[in-house]
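Worksheet: one structure, shown below.
What you see is the complex with one protein chain gone and the rest in place.
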Amino acid sequence: MVPTFVYGLAMATALMCAWMLMQAYQRTHYRLLFWCSLFFSIAAINNVFLVVDKLVFAEVDLTVYRYAVALLGLLVLLPGLILERE
Amino acid sequence: MTPLTHVLLGAVIMGDLIASLFFVRFWKITGDRFFLFFAASFIAIAVSRVVVDEGIPPFGYEPYGYMIRVLSYLFIIAGILYKNRGTRESRAMARSPVPQE
Partner (left out) sequence: MNEDPFQKFDGEQVVPLEVQHFVLERIKSIAQLEALIMMRNAPDTWWPSSSMAERLYISERACRAELEALKEEGLLAAHQDDIGWRFRYAPADGELRELIDRLVYYYGKHLVVISNLIHSKPRTRLHEFSEAFSLKKKDS
């Protein structure tokens, strides 16, 4: 019950951010918004991996893949934050 | 946890902290406190990752880690509420105009 709430909250928050940022990017063409949106999408996908890791493949540890995906998300986000125009 | 996992975890924690710092910077540049909520969210994620990691004594308390993670989501939600706090007021004011002081 509590885990479901946590996973649900994680998905809702990440998807909402990804959605709002993508909408704004399409309106303004401000590239920073695109990278941030992509980051939150990857975070949402990673959350699916988390659920899968904990519930579905209980005997297999997907941790290393989850961290790799998280790092991938950051490698999308950080160059955007650093290089895009303020 | 394998050494590779530790390396990845370290990189991710550092990445979250850097992202957080950028949002602090954005707040400094614009004065818009909205960015602080995102900064707090990323710090919370970084902290939650440290707490969850069994490799770092005395941590390794998964439930606490996930509680702090929830906090990070709440920071974002709080930020969005903060961003929209004026909306409700201005809509109410538009309906019933306040006399000029």
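Chains here go by letter, A and B, matching the order in which they are written, and residues are numbered from 1 within each.
Please note the rule applied: a residue touches a chain if its C-beta (ideal position, glycine included) is under 8 Å from a C-beta of that chain, and two chains touch if they have at least 3 such contacts.
Note that the structure is predicted; figures quoted are calculated from it, not measured.
> Tell me which of B:Val50, B:Met67 or B:Ile80 is the one touching the absent chain.
For the chain that is not drawn, the touching residue is B:Ile80.
> Using the document's contact rule, name the residues of chain A that touch the chain not shown here.
17, 20-21, 23-25, 27-28, 30, 32-33, 36, 85-86
> Which parts of chain B face the unshown chain closely enough to count as touching?
Within chain B, the residues that touch the unshown chain are 26, 29-30, 32, 34-35, 79-80, 83-84, 86-87, 90, 100.
In this text, only the chains that are shown with their structure count from here on.
> Per the centroid of Cα atoms for each chain, what is the distance between chain A and chain B, given in Å?
Chain centres of chain A and chain B, defined by C-alpha means, are spaced 14 Å apart.
> Which residues of chain B touch chain A once you look at their complex with the stated criterion?
1-2, 4-5, 8-9, 11-12, 15-16, 18-19, 22, 26, 29, 66, 69-70, 73, 76-77, 80
> Can you list the chain A residues touching chain B in their complex?
For this pair, the touching residues of chain A are 3, 6, 9-10, 13, 16-17, 63-64, 67-68, 70-71, 74-75, 77-78, 81-82, 86.
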